[in-house]
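Only a single protein chain was left out; the remaining protein chains are all shown in position.
A and B label the chains in the order they appear, each numbered from 1.
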Amino acid sequence: MIEVEALTKRYGSTTAVDGLTFTARPGTVTGFLGPNGAGKSTTMRVVVGLERPTSGTARVAGRAYADLPAPLHAVGVMLDARSVHPGRTAWKHLLSMAQTHRIGRARVHEVIAQTGLEPVAHRRAGTFSLGMGQRLGIAGALLGDPATLVLDEPVNGLDPDGVLWVRRLVRDLAAEGRTVLLSSHLMHELALCADRVVIIGRGRLLADAPVQEVVARSERAGTVRVRTTDDEALVRELLAVGAQVTPQEGGTLHVRGTSVDEVGTAARRCGVTVLELAAETGSLEEAYLQLTGDAVEYRTAGAAGGAR
Amino acid sequence: MTTLAHGHRSPRRAPAAGTAARTGPTLVGVTRAEWTKLTSVRSHLWLLLGTVVAAAATASALGLFVRPDDGRSGSWVVTSGSVLAQIGMLVLGALVGTSEHTTGTARTTFATVPRRLPVLVGQGVVTAAAACTTALLALGASVVATTGARAGDAPALDLAVPGTLRALAGFVLASAGVALLGLGLGALLRRPADAIVGALVLAVVGDHLLATAPGVVTDTVRAFLPSSGARLLQDDAAIAALDAATRGPRLGVWGGGLVLAGWVVVVLAAAAYRLRRHDVR
Partner (left out) sequence: MSAATTSVPGARAATALRSGPTSGRVVSAEWTKLLSLRSPWWTAAVTVLVAGVITYLSAQASSVDPGFDPVQSLPLGLALAQIGPLVLGVLAGAGEFRTGAFRTTFALVPRRWPVLAAQVLVVGAFALGTAVLTTTACVVGVLPSARSRGIAVDLTAGDTPGLLLGMVGLVVGLALLGLALGALLRRTVPALVTGLLLVLVLPIVLMTAADPLAGGGDPAALGALDAAATTTPLGTLAVLTPGTAAQLLATEASAGPMPGAPDLGPVGGGLVLAAWVLVLLAAAGLRLRTRDLR
């Protein structure tokens, strides 16, 4: 359980996190989303006690992180793949972590096997590829068999196998009743593995809801996509029943304020041939872009128009 | 589709008309890029400022202890902060030489300038220029800072004393030389700690350690260390005293400067060889 309450963090005149409140609950995977510079990493560093909040609190398992008697067993942390000395082998890195909590060597071997690091365990971390570095970070997070996991961009740099493995891993961890807080830029990936998403922009909370609910908020959700031989006739018919119609590229129409059944019936009434008819579902990505559209801190001039 | 058909007239290609805009990396361009890189890192500027302040402060403090019967010259009083100034210079050189490799900038830099050597040349020019500028500032600051000392017992800065002008110019020259030595060692060793320790031992500390056991061998070794460059800072009387005291070769007026220059050339050549022959990671 991670409880963040009215958390504010300022660096001089810059406000990185601004009155953020959310809770990551046991048994769920909470996705943590936001544009670059939105304050995700700052929040995560405050949660694990590396930084002190300017005001507000962040608690793990009901306590401030620094008050945890055995942090490694309470929270598994993977903040940045560069949290390892490049001159140290993966095995020694994990061993030294384990020694702080008197965790046996057997457990170190287990996480090395579990994360697929066996072939490179005795190589210096500085020689690792991005993906291997990520696996080492995840291995460190799993080491203490913690009830809570904080993972910053865990799939960053992983190959498709690795992405699939992380997805199953976090689902399994949550299924065992653990709390998982995970940030990612890969919307599709998050939509697949998160139960709930917390979206922030410019340090402020934009949304905190189940994934399905956020997806349903996207503009496209609830629209009906239709393609016919005679758009004009159908549009007249649909406007008559009070629906809104927007023509799309490629000759399809988007219809709001109605249902697939009604559009089909309307087409039958005016005698046009339906070539394509489906309910649009919307996506997390769209919902995210809508929510963060105003809150994006860094964006290129060209991409700004395209994002809307 | 349309853009392809009208490709040769599309606005994006327009600048290509001026072919001058399309040349590869020139030496001047690379040097200017290196200057931008040097001056855009805040720690470099702090280092140079600190060097000026440390040199002037040392000169000012040491000047207070000079007595008329010490045999110190006016130029010694002004340049007595030179040890700290030289350390600032060699750290600057070592930082410029290693920063490419420690920060990963090397990947960008040498992808842009695949022939690589122009980068080292540019770094040399830029480092020497920064060192000379800083040394001039330090010299000016030291002259001002020792005004109080001269009002007391310290000798006046008298250009009529033989070698005084050379000693002041030598302060600038030796600074540039030491900075280039640091650059060469940095580019050669690619690790700041190694380069700084190496440069410091060669250019400052080694000489003082060897001085503890004077003899033919140690005095000869001392003469051929880059620390001999510090002789550029001595006026004629001090050079004569040094030559009279040594049991090794007598380097005369310019010998010390030549030894330092020789070290700079050899170390930079070795760095160039490594840069050309070895992988950049």
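Just so we're on the same page, contacts are C-beta pairs under 8 Å (C-beta built on N, C-alpha and C of every residue); 3 or more make two chains touch, one makes a residue touch a chain.
As the structure is a prediction and not an experimental result, all values here were calculated from the model.
> Among the chains you can see, which ones touch the chain that has been omitted?
Missing chain, whole complex, touching shown chains: A, B.
> Can you say which of A:49, A:157, A:222 or A:264 touches the chain missing from this structure?
Checking each option in A:49, A:157, A:222 or A:264, the one touching the absent chain turns out to be A:49.
> So which of B:45, B:117 or B:211 would be touching the chain we can't see?
Considering the complete complex, B:211 is the one touching the chain left out.
> Of B:200, B:223 or B:264, which sits in contact with the chain we cannot see?
B:200
> State which residues belonging to chain B touch the missing partner chain.
58, 62, 65, 70-72, 76, 80, 83-84, 87, 91, 95, 192-193, 196-197, 200-201, 204-206, 208-209, 211-213, 215, 217-218, 230, 234, 238, 241-242, 245
> Please identify, in ascending order, the residues of chain A that touch the omitted chain?
Where chain A meets the chain not shown: residues 45, 48-52, 65-66, 68-73, 75, 77, 79-80, 82-89, 92-93, 95-104, 106-107, 110-111, 113-114, 140, 142, 144-145, 168-169, 171-173, 175-176.
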